[in-house]
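For this depiction, one protein chain was excluded, whereas all remaining protein chains were kept in their positions.
As written, the chain order gives the labels A and B, with residue 1 at the start of each chain.
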Amino acid sequence: MEIVVASGKGGTGKTFLSSNMAIYLRDKGGVVAVDADVEAPDLLLALGGARRVLWREEYYGAKQPTIDYAKCIRCWMCVKACEFGALAASPKGPVVDYDRCEGLGTCSLVCPVNAIQLVEAHTGAMYAAESEAGITVITGDLDLGQGASGRLVYELKERAYELSRERNARYRVVDAAPGIGCPVISSIAGADVLIVVVEPTPQSVKGAKRLVEVADMLRVKTLAVVNKYDLNPDYARSIPEMLEVELVGRVPYDEAVVRSYTLMKPLLTYSPRSKAAQSLLEIFSTLGF
Amino acid sequence: MVAATDTGDGLNAPISYRFSRAPYFTIVDIRDRSPIKVESVPNAMAGGARGVGVAVGQWLLNSGVSVVIAPRLGPNISMLLSQAGIRVEVAPPGVTVGEALRRMGLLR
Partner (left out) sequence: MARERPKVITVTGGKGGTGKTVIASNLAALLSSAGLRILLIDLDVENPCAHTLLGASLKVVEKVAIFKPLIDEKACTLCGECVSACPVHALAIVPSRKVLFLEALCESCAACLYVCPVGAISRGERIIGWIKEGRARSVDIVTGELKPGSRQYHEVMERTMDHARRVWRRYDIAVMDLPPGAGRGVYAALKLSDLALMVTEPTRLGLADLERLHNLAGKTGVKELVVLNKYGLPGGTAVSIEEFVSRERLKLVRVRYDPELARAYARGKLVVESPQSPSAQDIVKLMNVVADVLGLDAVKYM
């Protein structure tokens, strides 16, 4: 079973929920956790950091055009053909703006003298680690300033699927990136259930609504958890209605959560009696794991 | 009819837990609920980096199959197969192709 935790807006408590869910599921049939927030991967840290790295694989997720200026006849076909405005004319020939380039190679395709070659570019790494809290985490690390994170997320999920088969782990928990873009779509696609973490603020609800819309398009079942509901209880109550999503539970604001991060210990291990931990346990049992 | 399988043992090959990246495809021609031709083909596309689902889907379209048997399909290939009007039947991984076909009533 693949459970994705996402939020539409950043900082609402995705990593908090997914790290503790992984701890809970460890004893309920086994779990492999996936950190799909490859631009800011924090899940491993929330689970205590890496005790040992199981494997690491470099990731070449992009192709980059390189131009042979000796061959180039300055016909500017490539400049005109690029849909992303990533090529500009210059006296020596076309110049590539790699920030805009999507690496799809239309420039190379239209070049009449074969002066443009595509080369594979390193954009990140994938690795699996055993966390201090005893959870296997598959995580990606996108090179700074790189794109194409959706494909990397897809690869991470594939690796997690294989590993969960090998180990007979019943669950996979995917901690998604904030937002609704490419990496989030890759995280949700093919999952069994999406859990939206939402705070009682209009900004968070707005993000969550957009996320629910995406999940509907991908036909993934969606449930909601309201985090820090007591910061605005009235507003929190109206959230399921606003999102048109079934609520599985609410978690109160609790300083113990912040402390658990400071100590890099998941709340369920650090302070299982805290009120936030109690609410989490209730949520996990409602989910029927 | 095609199934993705872990081995190349014809009707005795167990169905793989994955589809597009399975090691083999087992293709069965059926007439009057009897197999008239069984063929196991190694999956040349299993190691591809991206778009494997559609590449496999295209290969299936080219080979003219009408039913696909799988435990689960990736989002890309299911989209392609449904647009092409190919029927998808769900079968659990591990059972043999022959057994799965009998359970579906496609074989005697």
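Following the convention adopted for this analysis, a residue touches a chain if its C-beta (ideal position, glycine included) is under 8 Å from a C-beta of that chain, and two chains touch if they have at least 3 such contacts.
As the structure is a prediction and not an experimental result, all values here were calculated from the model.
S.K.: Consider the whole complex, including the chain that is not shown, and state which of A:28, A:100 or A:122 touches that chain.
M.R.: The single option touching the absent chain is A:100.
S.K.: Please identify which residue in A:142, A:174, A:239 or A:280 touches the non-displayed chain.
M.R.: Within the whole complex, the residue contacting the unshown chain is A:142.
S.K.: Out of B:38, B:54 or B:67, point to the residue that touches the absent chain in the complete complex.
M.R.: Final answer for the missing-chain contact: B:54.
S.K.: Residues on subunit A that touch the omitted chain in the whole complex?
M.R.: 7-12, 15, 37, 39-40, 42, 45-46, 81, 83-84, 99-100, 102, 104-106, 109-110, 142, 144-147, 149-150, 177-182, 184-185, 200-203, 206-207, 210-211, 213-214, 217, 231-232, 235, 255-259, 261-262, 264
S.K.: Tell me, which residues in subunit B touch the chain that this view leaves out?
M.R.: The list for subunit B reads 50-51, 53-55, 57-58, 61-62, 64, 75-76, 79-80, 83-84.
Criterion: only the chains that are shown with their structure count from here on.
S.K.: Give, as an integer number of Å, the spacing between the C-alpha centres of subunit B and subunit A.
M.R.: Their C-alpha centroids are separated by 31 Å.
S.K.: Considering only the defined contacts, which subunit A positions touch subunit B in the complex?
M.R.: These residues of subunit A touch subunit B: 151, 154, 158, 161, 165, 189-190, 218.
S.K.: Give the list of subunit B residues in touch with subunit A in this complex.
M.R.: 17-18, 21, 50, 72, 74-75
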